[in-house]
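The structure appears right after this line, and notes come after that.
Only one protein chain is missing; all other protein chains are in place.
For clarity, chains are labelled A, B and C in written order, and residue numbers in each chain start from 1.
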Amino acid sequence: MRYSVGCSLPYTVVTPATMILNVEPLRGEQQRIIRERFTVTPQIGSEPHRAGETGNLYRRLVLPPGSYTVRYEGEVEMLPSVSDPQAVDEVPISELPLEVLPYLYPSRFCPSDMLGRFAWRQFGEIAPGHERVAGICNWIYEYVDYLGGSSNSSTSAHDTFTQRAGVCRDFAHLGISFCRALGIPARFVSAYGWKLEPQDFHAVFEAYLGGRWYLFDATRLCPIDAIVRIGVGRDAADTSFSTFYGQVDGGFKDVWVNQVGGRDDDAAWTTEAVSVARE
Amino acid sequence: MRYSVGCSLPYTVVTPATMILNVEPLRGEQQRIIRERFTVTPQIGSEPHRAGETGNLYRRLVLPPGSYTVRYEGEVEMLPSVSDPQAVDEVPISELPLEVLPYLYPSRFCPSDMLGRFAWRQFGEIAPGHERVAGICNWIYEYVDYLGGSSNSSTSAHDTFTQRAGVCRDFAHLGISFCRALGIPARFVSAYGWKLEPQDFHAVFEAYLGGRWYLFDATRLCPIDAIVRIGVGRDAADTSFSTFYGQVDGGFKDVWVNQVGGRDDDAAWTTEAVSVARE
Amino acid sequence: MRYSVGCSLPYTVVTPATMILNVEPLRGEQQRIIRERFTVTPQIGSEPHRAGETGNLYRRLVLPPGSYTVRYEGEVEMLPSVSDPQAVDEVPISELPLEVLPYLYPSRFCPSDMLGRFAWRQFGEIAPGHERVAGICNWIYEYVDYLGGSSNSSTSAHDTFTQRAGVCRDFAHLGISFCRALGIPARFVSAYGWKLEPQDFHAVFEAYLGGRWYLFDATRLCPIDAIVRIGVGRDAADTSFSTFYGQVDGGFKDVWVNQVGGRDDDAAWTTEAVSVARE
Partner (left out) sequence: MRYSVGCSLPYTVVTPATMILNVEPLRGEQQRIIRERFTVTPQIGSEPHRAGETGNLYRRLVLPPGSYTVRYEGEVEMLPSVSDPQAVDEVPISELPLEVLPYLYPSRFCPSDMLGRFAWRQFGEIAPGHERVAGICNWIYEYVDYLGGSSNSSTSAHDTFTQRAGVCRDFAHLGISFCRALGIPARFVSAYGWKLEPQDFHAVFEAYLGGRWYLFDATRLCPIDAIVRIGVGRDAADTSFSTFYGQVDGGFKDVWVNQVGGRDDDAAWTTEAVSVARE
């Protein structure tokens, strides 16, 4: 299935500023960029950097004071692997590719070291594999309220676990924390999410199972096979859509995701195991 | 100068366990491994993995129940770059290699996002560059007590900043946090530290200045030009000496660092800017 | 039923010190002191103070350097009110004696303001009254591990809720926090607890229901009708057994609780609602 995705982000730069953007989708065999365009108005150069270990595309802009609109638009073909969840096992630590080890470590917003006792008690009995991570997502969906404004940029999974409210980013951080506490590598995914209302950037997570990265969304706000991944990382700190150094004011952010050639009733809301990445 | 370094780590494995070790020094042009040997007694195979982005050597051991001694011994030649601190500048965000960006992000033990206001007030007036980071280390040395037992494996720089006590790992986390808050990339370094008393593994940090990684040790416990680096990472979570999955009891850890062919009075305690890594 | 309770506490005072003790049981119609004796060896005067709002007996000792043993021994008759739990209701805020309001406020170790969402979701459906607070205790007993050494003097109910482990003091703090979050006044109770193993001081809590303070012990370590109350307060900060100003080292603490004239099989482990205090 193809998706037309994009965003238009207005900024007012008050003092000379450097901006780091990460809004362009990842490229891969199962997430193919058909066409895309990145523009800044008024025109200004930008320096792209594809991070080695993740493939995230960061773009640096050095901006004199003034008003700018950053715009990305792309068409992306999603070719996810879809499997029977029961066939997707956990990988024992003894067999895990050592490259994925960092996704077992606690990070700023995913202090998995603090949630181990709970995680084992709550999820230890569930069959290992996709089913266990799905169990984690079901628990989060059931016990945490999705509530705009209930968290902020310094909210960690520890806070969310106590306060039992958050937004997509918090749901992802909590899911990642539980996975890591159980010895399952997990990482944060910033994304364009189809059918998200109101439309905005989205955040989900991936768990490393059966030799691949499987997608999970504890918010249930978007069909998981229609997630167009932008950046992956240890948590939201790695995949911020935009970071400024200098004084910059943001305006109204416009984000869109449309199915190309599909009909709305094509939305699958699949419960199958979905993966678009091996690495 | 050459150093003979090593460790002998006894473990009792109670249930089948996987262990990840990171005790072997980094290799580089300025930190040359002359000879080295890694052994496990009784003999058992191990799988080494050199992490792409850092060069850290992780080694995985899959261990049946029993008693083991892990032993590393090596001889390392240190060829540090030594410069005039006043000539070592900060690199503006607009010119920073984008590979070092992750070392600006907050991490589990270095929540730099929470310490920005203090960092700017306290260190904002110091001349940018090596001098500013040295100022950070001086502040930590003066205002934080080095006190064994005052922290644990879940202590973050936020805790240390409030409690004003910690050990080498906490001193490094706090220094890193202040640097990142000021826009200076900084990373954790686990190390063999000469003259450390009692001898144990050590922890220091590196800040990215003038196009290189410069070493800093806010504890003042070891000469900075005699630090033999083992692992680098975002914080201690990335560079744990040993991590177990399974039930494992540790015994008395023996760590040693000796100067080869030098005399004790060669200890420089330099105040020059010292770097052994470009990347 | 009568209980012979007491403690013997050795201290070495290094620099002149002031000590505040709170080890002598509360006096009341339902907790009658038959006889008691407080001694310090070598003999030294102490200044007792019975706090107005709680009746706690604090005793101040001003101690020159030296070795001391503080000893309390008493015989206490417990005459608890025992009622049918289903008949013990919550008191609406509109009818609550205003004196008990402070026991609704968050305190150092009971940050009830952070646990409201969870408390209402988990306990909101249980019938109000003794049954609801018993439900809170059952939840704590089931989901929190009693584990010596898992907490320290700065551990709050927020920490315990996340880490899911603690000792009697932590169990009490968590129970109090949930009660307050639900609008039920609750307070900390330090106590001599019969059958506690190993014998030590104990901590439980009281909730204000049906016009009285009812006792609850989420640890299930002692029969609730055999709790000899020492001090009540907002949390452990108010009822510390001993607080020092000056350098004082403590030795081996001896605490005892014996039934007088009873037989061990008199231990009731009642599930009735038990109260020994109106105020």
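Just so we're on the same page, a contact is a pair of C-beta atoms (placed from the backbone, for glycine too) under 8 Å apart; a residue touches a chain by one contact, two chains touch by 3 or more.
Since this is a predicted model, take the numbers as computed values, not measurements.
For the chain that does not appear, the touching partners among the shown chains are B, C. Note that of C:70, C:88, C:114 or C:209, the residue touching the chain absent from this view is C:114.
Where chain B meets the missing chain, the touching residues are 114-115, 117-118, 121, 143, 145, 158, 161-165.
For chain C, the residues in touch with the chain missing from this view are 18, 20, 47, 49, 51-53, 58, 60, 62, 92-94, 98-99, 101-102, 105-108, 110-111, 113-114, 153-154, 183, 234, 237-238, 245.
Going forward, only the chains that are shown with their structure count from here on.
If you sketch which chains touch which, the chains link end to end in a single open path, with no loop closing it.
Most remote chain with respect to chain A, judged by CA-atom centres, is C. Rounded to a whole number, the gap between the C-alpha centres of chain A and chain C is 47 angstrom. Separating the CA-averaged centres of chain A and chain B is a span of 31 Å. Taking each chain's centre as the mean of its C-alpha atoms, chain B lies 45 Å from chain C.
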